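Got a structure here, written out as structure tokens. Questions coming.
Left out: one protein chain. Kept in place: all the others.
Going in written order, the chains are labelled A, B and C, and every chain counts its residues from 1.
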Amino acid sequence: MSVETERIGYAWAINHALAEEMRRDPRVWMMGQDIGRMGGVFGVTRGLFDEFGPARVRDTTINETFIVGGAAGAAMTGTIPVVELQFADFGLVAGDEIFHKLAKWRYMHGGKLELPAVVRLPTGVVGGAGAEHSQSLEAMGMHVPGLKVALPATPADAKGLLKSAIRDPNPVLFFEHKGLYRVKGEVPTSDDYLVPFGEAAIRRRGDAATVVATGLMVGRALEAAEALAAEDIELEVIDPRTLVPLDMDTIIASVERTGRALVVHEAVRTAGAGAEIAARIQEAAFFALDAPVWRLGALDTPIPQDPELEQLVIPSAAQIEVAVRELVGL
Amino acid sequence: MSVETERIGYAWAINHALAEEMRRDPRVWMMGQDIGRMGGVFGVTRGLFDEFGPARVRDTTINETFIVGGAAGAAMTGTIPVVELQFADFGLVAGDEIFHKLAKWRYMHGGKLELPAVVRLPTGVVGGAGAEHSQSLEAMGMHVPGLKVALPATPADAKGLLKSAIRDPNPVLFFEHKGLYRVKGEVPTSDDYLVPFGEAAIRRRGDAATVVATGLMVGRALEAAEALAAEDIELEVIDPRTLVPLDMDTIIASVERTGRALVVHEAVRTAGAGAEIAARIQEAAFFALDAPVWRLGALDTPIPQDPELEQLVIPSAAQIEVAVRELVGL
Amino acid sequence: MSTKTAKEAAGAAPAEEGSLALDLYRQVTRIRALELLLNRYVKEHGFGGFWHPGLGQEAVQAGAVMALRREDYLYYAHRGLGYALVKGMAPEVLLGDLFGRTGGSVGGKGGGTVHFVDPELGVLGQGGTLGSNFVLGAGAATSIQILGEDRVVAVFFGDGAAARGTFHEAALQAAVWKLPIVWVCENNGWHLSAPFSDQSPTEDIADRAAAYGVPGVVVDGQDALAVRAATLAAVERARAGEGPSLVEAKTLRIRGHYEGDPQKYRDDIADGLEVPRDPLAILRERVPAAEADALDAVAAEEAEAALEKALAMPKGGPEVVTQGVWA
Partner (left out) sequence: MSTKTAKEAAGAAPAEEGSLALDLYRQVTRIRALELLLNRYVKEHGFGGFWHPGLGQEAVQAGAVMALRREDYLYYAHRGLGYALVKGMAPEVLLGDLFGRTGGSVGGKGGGTVHFVDPELGVLGQGGTLGSNFVLGAGAATSIQILGEDRVVAVFFGDGAAARGTFHEAALQAAVWKLPIVWVCENNGWHLSAPFSDQSPTEDIADRAAAYGVPGVVVDGQDALAVRAATLAAVERARAGEGPSLVEAKTLRIRGHYEGDPQKYRDDIADGLEVPRDPLAILRERVPAAEADALDAVAAEEAEAALEKALAMPKGGPEVVTQGVWA
């Protein structure tokens, strides 16, 4: 079966997902700062205001508690809000609305309220945005039950996961990486292209070690794998794509084969998603492991504002390479 | 050297720490809801309004962003605010203020601002407080660099850690367990009794397995240890007391002896502090481990409002017992 | 107190007033009967969790909710269960929630202060974190606008909750978008232990409405007819697409913050069950005594029967704990 694709950027893939879902279902609408006439600070929503008008593409003022809390209220009353925070960090400005209202209100009300909302969260470093605009906070979403968490690493996944998120009856935190917005890739053109939640993608096959990487780090892991292949170290690179639900089966099956695992993410290493993944790998595959599960993540510091310095805080392809080389030698 | 102690409750130990530090240093002050005339919703600040007056013991209105953000502003301008949120969950109402202002502003300003603030966070289940008032969110503090995180499990630690927190030039999230407030214990009476951050307490010695437990779970782990001792399974129970900084040395030394480890906390298991501790144990002591590191934590659900049901969500002493018995059999 | 008052025009014509007063009386006495019953029950049997009594605030809850239609949405506050009762939920269901019974609306997850829900009746919930009602309500109102529905959202809140930033964020956007919202403030003079007068720079919360260019009125919260009239005017304005309004009802907190609160911080009121400016007494002047007596009797019976039914419902067990996290 051949799938028709087009080569577009990650931001544009998100834009297509939004447009297609808004065309499909009149209950889908959007709000956020500058998403209307401007098309968003990162240009992701360009054209949507013109196509869908001001009732369904709403510019808000600077009110993150309303953007998210309003999404919760709207979701429980028959519409499907897809809201944008300009930076994922601002999720903490609306912490109560994300972690209490969206995450818990279905449960608290005995399943009688539905909360089909998507919160789009531009995540990660982008070149000088600073400590309060560059974080990777997906682990917080993982720790609070009731939220699904997606982290697309490719344009195709950006489209397919967002469409799945919008059709999901549960609240979804959608972490789009700001540093990937302009990265291009083949994206299926179909209106019904969905990437299911909870299915990891094996980005590369190998047997020397399993690297589990998310978001921006998927590309860096593949770069490292490329370099190591020259030394006959063949990495298996797995991108979980969603952290909730998390496809541990694929990861464990791989680790059982390779005997070694490295988890890499851009988020702070301490208490990041990698801690959970590492803990689960050794729980499930302890006797198959030839070495401890290792993790790479950001240093235990805020992100410096300077665009060059910020790269020193998060893992590089070279660091992944060095770590793997050491790990396979254990 | 004999230390004079008195037998008082955990809440009262906190009260003493507050009073002593306020007497010692006129820059120390407090604010929060109902901490004044009422003495706090949990009675922790009783008497302090009378002793120190309305300028230093301030009742606020319902404004968590001010309580925490105001603490940040006050801390950088020469005073030492010790603020109370009525429930730790409300930290998410002030997420920006905790995770951005308190955590990052020193760093962002090249170390030129000091933020000696303490945020007191009554944590955990307390019998019917519900999903938005019963969470254990310390892992979030661990994941965001710049915050120290304390979790006292005994009255003596409650006093000693809080006094250290107030004297610490860094911002501290102080998770006091609501379910421990009335638990009594021997507490040193000295005005200078300090429990240092980053020093785990070995609550019980044993060689069958190492149980790392925090907060309310320390007592439950000791209960399980008591029961297991009858079967000649001797547990080592370690209470880290602070998660940032985290005393891994003590934990690793223990695991190297016992070969087995179980981490227990009341927080949701997924992406909790236990994931970090488990990941670090296997990183550092992989070749000493005879079995995978296991974790017990709350189920992946919000906390039900019902006082009986809430206990079904968090680990019980019996569950710890069962888990250990299985773990030592591996 | 502010000079603004609810437009008389919004009240009922004299002919209808009799039946309106009766309808209100029925609701106020129903709430009162449940409140007193709960008070007694808690005293005798204790209570798992927290219960925030609404005794004395019945006129606000009944008056405002009666200005709504069945399809209108309601975000209630934590003080009592009058809101949900008047909106149409069965008293045994509400008590079932309070006692953690599976026959409660949240299916056994409740216990203590709970989160009643009935989407059919528009009963949507309350923020355990005060103030989240404001943003939730504004979101529900945005749904209404997008779907072109003829509904209104009522958002209840206390004088304390009014201090939350969510009020400001929701109010600005609601005013700009002309969302169909009515904010009903139950100003009972207390934020838990803090007197409102110590914590507000102005005498009336209604004065804050001007910041958003929307109407704000002060009304006597012990007078159910007045509350209903003021709320109805606001509801009609909202339904007509003219945007949100704020109704501040001045009322009293008779009991502690929660049942059992020793209230050492307070000396304005004896810790009893007497209600100064009792909304029931005020309404009684507008209705025939015999009918009022009959309604009192029906309400007392209803409350007793509800308690019996609720206590007969099974408690939630382990099976309910993991239900309902995900759709």
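Operating definition for what follows: a residue touches a chain if its C-beta (ideal position, glycine included) is under 8 Å from a C-beta of that chain, and two chains touch if they have at least 3 such contacts.
Worth saying up front: this structure is predicted, and the values here are computed from it rather than measured.
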Among displayed chains, the one left out touches A, B, C
Going by the contact rule already stated, which one of C:Val155, C:Ala175, C:Leu192 or C:Val320 would touch the omitted chain in the full complex? C:Ala175
Kindly state which of the options B:Trp12, B:Phe42 or B:Phe66 is in contact with the chain not pictured. B:Phe66
Answer key for C:Arg164, C:Arg255 or C:Arg284 versus the chain not shown reads C:Arg164
Tell me which of A:Ala253, A:Ala284 or A:Leu299 is the one touching the absent chain. A:Leu299
Touching the absent chain in the whole complex: find that residue among C:Glu17, C:Glu149, C:Asp207 or C:Glu242. C:Asp207
From the listed residues B:Ile35, B:Leu48 or B:Met108, report the one that touches the chain absent from this view. B:Met108
Missing-chain contacts mapped onto chain A: 33-34, 36-38, 41, 59-63, 65, 89-90, 93, 127-133, 299-302, 304-309, 312-313
Mind pulling the chain C residues that touch the left-out chain? 163-169, 172-173, 175-176, 198-202, 207-208, 210-214
On chain B, where is the contact patch with the chain that was removed from view? 27, 29, 31, 55-56, 58, 60-61, 63-66, 68-79, 81, 96-97, 100-101, 105-114, 116, 145-146, 168-170
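As a convention for this text, only the chains that are shown with their structure count from here on.
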Return the chain whose centre of C-alpha atoms lies at maximal distance from the corresponding centre of chain A. C
Among the residues of chain C, which ones contact at least 2 other chains? 106, 108-109, 115, 127-129, 165, 325
For chain B, write out the residues touching at least two other chains, lowest number first. 89-90, 93, 130-132, 299-302, 305
